[in-house]
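Pasting a structure below so you can have a look.
Only a single protein chain was left out; the remaining protein chains are all shown in position.
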Amino acid sequence: MIDLETLLKHTIPKHVLHHGLFVMQAKLEPIRLLFEQRRVPEEGWKDDVIDFLFTLLSWMDTDKDPKGVRIGEREARVSSPFVSKLAHGFCHGVGRSGNITAPQPKAAGTSLIYFFTNKLALDMLQRAGAPNLKSACVLPLATGMTIGLAAAVAGDDTRKREVVYPRVDHHSPLKGMQLVRMKVKIVDAEISGDAVRVPINKLSEAISKETAAIVSTTTFFPPREPDDVKAIAKLAADENIFHIINNAYGVQSRRIMKLIQGAIDAGRVDLVVQSTDKNFLTPIGGSIAASPNPSYTEKVSKMYAGRASAAPIIQFLAAILSLGINGYEVLRDEQERNRHLLEKCMKKVAEKHSERLLNVFNPIAVAMTLTNHEAKKVGYNMYTLRVTGPRVLEETDFGICCRKYHSPYITMNAAIGSTEKDIRLATSRLDRALKQAEK
Amino acid sequence: MIDLETLLKHTIPKHVLHHGLFVMQAKLEPIRLLFEQRRVPEEGWKDDVIDFLFTLLSWMDTDKDPKGVRIGEREARVSSPFVSKLAHGFCHGVGRSGNITAPQPKAAGTSLIYFFTNKLALDMLQRAGAPNLKSACVLPLATGMTIGLAAAVAGDDTRKREVVYPRVDHHSPLKGMQLVRMKVKIVDAEISGDAVRVPINKLSEAISKETAAIVSTTTFFPPREPDDVKAIAKLAADENIFHIINNAYGVQSRRIMKLIQGAIDAGRVDLVVQSTDKNFLTPIGGSIAASPNPSYTEKVSKMYAGRASAAPIIQFLAAILSLGINGYEVLRDEQERNRHLLEKCMKKVAEKHSERLLNVFNPIAVAMTLTNHEAKKVGYNMYTLRVTGPRVLEETDFGICCRKYHSPYITMNAAIGSTEKDIRLATSRLDRALKQAEK
Amino acid sequence: MIDLETLLKHTIPKHVLHHGLFVMQAKLEPIRLLFEQRRVPEEGWKDDVIDFLFTLLSWMDTDKDPKGVRIGEREARVSSPFVSKLAHGFCHGVGRSGNITAPQPKAAGTSLIYFFTNKLALDMLQRAGAPNLKSACVLPLATGMTIGLAAAVAGDDTRKREVVYPRVDHHSPLKGMQLVRMKVKIVDAEISGDAVRVPINKLSEAISKETAAIVSTTTFFPPREPDDVKAIAKLAADENIFHIINNAYGVQSRRIMKLIQGAIDAGRVDLVVQSTDKNFLTPIGGSIAASPNPSYTEKVSKMYAGRASAAPIIQFLAAILSLGINGYEVLRDEQERNRHLLEKCMKKVAEKHSERLLNVFNPIAVAMTLTNHEAKKVGYNMYTLRVTGPRVLEETDFGICCRKYHSPYITMNAAIGSTEKDIRLATSRLDRALKQAEK
Partner (left out) sequence: MIDLETLLKHTIPKHVLHHGLFVMQAKLEPIRLLFEQRRVPEEGWKDDVIDFLFTLLSWMDTDKDPKGVRIGEREARVSSPFVSKLAHGFCHGVGRSGNITAPQPKAAGTSLIYFFTNKLALDMLQRAGAPNLKSACVLPLATGMTIGLAAAVAGDDTRKREVVYPRVDHHSPLKGMQLVRMKVKIVDAEISGDAVRVPINKLSEAISKETAAIVSTTTFFPPREPDDVKAIAKLAADENIFHIINNAYGVQSRRIMKLIQGAIDAGRVDLVVQSTDKNFLTPIGGSIAASPNPSYTEKVSKMYAGRASAAPIIQFLAAILSLGINGYEVLRDEQERNRHLLEKCMKKVAEKHSERLLNVFNPIAVAMTLTNHEAKKVGYNMYTLRVTGPRVLEETDFGICCRKYHSPYITMNAAIGSTEKDIRLATSRLDRALKQAEK
């Protein structure tokens, strides 16, 4: 924008100036590359570069125009500089009343942010294992809300109102679908050994002529296993109904992303929904709707009524810029190592306390029986030992996804972003928690 | 928490220390008062005090525990310090999957923030003119989305799916209601002199046994006038149906708040929805659902599926803390003066260019005919003159709220937060814009 | 540096992008102008623009080079991002070991900052009333230290070690001169009516063949009056000795700057030293050495041994950019009004309590007798009433600048940056303080 070399002539010695501009250029290079390539960078960015990019783009919004006059009822006015800082200057929000991804003429900068966010979200999902996804849209909504919007798209498209839902005991997706008035037909899971699964034939049976969609799930606490999304994709194709995958925290796992890739290749997958925070280490508040078919993500984006907070958008963009592809893969490697370690450590604890690990497929979490302990007390002990995250369930609690499980259990996660220290400390505290909760 | 007087003994001279702690106490006093009174402060806070409060509260969330171990799939981990800063440390979001206003055990600080936000939102609405409102809930959603949630509450409660809607040509509320599958029966407005109004008898006629609710509107561009919410409230009471008021940017206006107070007193008002940004100078992204009946705001808050971004919540809280009651009243005084000035200035311009002001009740905006000018060109000229916000409509455009209006027109706002300079510059540029668009 | 128009093609609609870049350009315009004109801007800058400029320039320093390798013993490494933030990224300090204003090859950005700082400091002093100053250097040192350096220059140049010093009872300048081993010959002031002045003939007598310089003072608490710098300049010219003016907080006053301009025109002035914080509302820590003769400021700048903190430099630059010429003149107008008001208010208080104002020339402060009150108690009362800044002196205290004054007194300032509210509150509290301290 400004030719610094010329402007700064006769200030400091030429060779010092020249070297300084050279360094500045090197700092700005990631931004140039982003604009040019529109992909997630290989190397993560330093915080100061992200901050700079955001400042620069926020200066394209009309509320920054020093000679602009603002005479509308909504002009991104703020009550104090601190309030603006809370939005990093992106005060116009994203979208227009008709479409949340539509560029907002008053806010060129925010619109660019959102453009790059969606581009990079797709790039990230593709490189994370599902190259057959073809469009993505980051929404400033909880995963459950976005599943609701996705279900609404299915409902509008098919003019049917029923969703077949392999049982997952989680309020949010259910509430999301109910909000948009879909009738959810829950199909109970069954126990097979230790695993809790919904058999494909039961799903098949549940489909009626009123069925608009199946909503399957890839990530939940063991012993509930991921749904067989490939089989469900084939079923959906056969039945000509929508297939929405709730991939809440599946992006972190190479194995789960492979399942999704396989499902798309093998049958029908219309929308895949995932959390930004659970997969990409952002503050809670966003989700990504992705699809092998761009028209579906567009339909989802048109469901949102009004302009929305830009905060979850910029938080997600900042997060993936700071990670970069390499950073993300490093985290995934670490996640896999930690999952391994968690199993090893929990097994030792289990043996010591006459419990056993549940034999279930789950690339993120591990579950252990609590047959000989007071389950609720174990949970309470963990909390007072400052361990957050473990879940303790008894045989008929909400959460087991079936009628009755064979024993109480505790689950712990080796989720992306956890450290080896977390795993070691958590399992050693589990040891203590069990000691104090023997029956 | 820490007794500084004792801890800091034998550091600097006693009287200097003492005076220093006295000053610190004076800086902290607004925080103490907020915790004690739980009301909007009389005087607005300085930014540094708000910042400090937020830091302190964010340190109550479990992700800050230096000795905590985090083993869940969702633990507010972030990819870099900058990402955390974008959320001011409130990385857990608000709410639980069952209820967005439910305290989140992992996030005591964010839960407190949300508690105070809702308390202060109600206090603000009451002191802004509607003391008969009895509960409020700030949602991280566009006004249109919240109107949708409100309509869904009406639908669930009445088990009916129809909404009678005095026509307002704005996509968001419509889309919000459609998202939750309410059938919107739009009642066209009629022209009466210059004013565009929906007669109460037409609304009455539109009500059927399928009607769950009427959704009325207090703020829109002239010549559309505010709905007669008092008469509608009586009608709703008579018909035993819900009455939801879209009070999008009405809080800024004492007159409109008086209308709402009157409506509540006279008949039935179940939910009043308003924008945070349009009324309280926050970044776009939030809305407030308020009600004379706490059970309705609670039902609205339970509609949200999942945990949501805390950003719109903290932005709103920061905004009203920085304003204070006095600051807000100063802004309202200024708004009224500016509205007056806008009318005076536009009148002059109109006379000069052989146009006239539309004779319509509207406490925020002013409209002027464009009979002798190329309307679209006037709009374009204003944009290139760096004026954002004016709206130019021709006789049958979406926006007129009736079949056909008698002439094209332009509207401009004297909204809260606008300055006298904005008004003067905008009207002088309008003068220029007209000159270049004579027919 | 980056051609955004081309790089961002096919992102958001062309006209939105275009308008966005137009706004960005408008935000960047002050920076371009600064680089081009190298003068204090007419209009003060917004904080975000100053912040941006600083970030951009700090990215020219070698410690920011992403591919640089740093193998020296001093490479601006910092222990944490917060530490870097405390320096706004200018971690290399200013200067080289030989000369504090010499460009530092490792730090092109900091060197540019310092270049502009000194340019703007001179421009500011010239436009503030002394256009006959021809060079300026901002030093990260207290005014007293810089007076010491200036005296050292006089000592080196003349090869004499004595300074004649019209008595001002302030430790710092004295200590500064003693540090560099100048022998200070203090000439007592005398009382003339209420005024305390050093007669020119006494100064003339004090000069010996050992005298290197006279150090005069323009600003001190009344009843001490500003030295007659014009007469001293003539004396210095006649005697062929240095004349250093301690203009500590004189820049704020148009009248005092006029005196300095007159002194330079009429005789000999070698160096004029002023505080950055007292004149330009920066944090304490800097001073400006200025001269009608560039070689003298250069000699001062070569006195500093080593590289110095960049903090006082960037704080000063930020301050004058945020003020602008217009902002500074507004503050000076306000200072003049406040000085007037202070006199008026104090006079009322004085009459009420049977005291009187001292009849002394001082464009910033006002003094009042404390004949009928316990002076020390008045001082103490003011402190407990939370008034900082007033000085209370008894007849023979250090501070009176002469052998014995005719009565105790209190002085209060209407300094630049004070508000009308400060003046009104301070004098009303003075009223209270006097009541409780009657003899």
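As written, the chains take the letters A, B and C, and residue 1 is the first residue of each chain.
One rule holds in what follows: contacts are C-beta pairs under 8 Å (C-beta built on N, C-alpha and C of every residue); 3 or more make two chains touch, one makes a residue touch a chain.
Bear in mind the structure is a predicted one, so any value in this text is a computation, not a measurement.
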item	value
Of B:39, B:64 or B:406, the residue in touch with the unshown chain	B:64
Identified contact with the non-displayed chain, of C:91, C:196, C:235 or C:325	C:91
Touching residue (missing chain; options C:31, C:141 or C:349)	C:141
Hidden partner chain, touching residue among C:319, C:349, C:367 or C:437	C:319
Absent chain, residues of chain C that touch it	44, 47, 50-51, 62, 65, 67-84, 86-88, 90-93, 97-98, 106, 140-145, 147-149, 152, 170-176, 179-181, 219, 249, 275, 277-278, 280-286, 303-312, 314-315, 318-320, 322-323, 327, 364-365, 385-390, 412-413, 415-418, 422-423, 425-426, 429
Where the unshown chain meets chain B, residue by residue	1-2, 4, 7-8, 11-13, 16-17, 19-21, 23-29, 31-32, 35-36, 47-48, 52, 55-56, 59-62, 64-68, 81, 89, 103, 105, 108-109, 111-112, 115-116
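By our rule, only the chains that are shown with their structure count from here on.
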item	value
Rigid-body rotation angle, chain B and chain A, from Cα fit (steps of 5°)	180
Euclidean distance of C-alpha centroids - chain A vs chain C, Å	55
Chain centre separation in whole Å, for chain C relative to chain B (CA means)	47
Multi-partner residues of chain A (each touching 2 or more other chains)	47, 62, 65, 67-68, 81
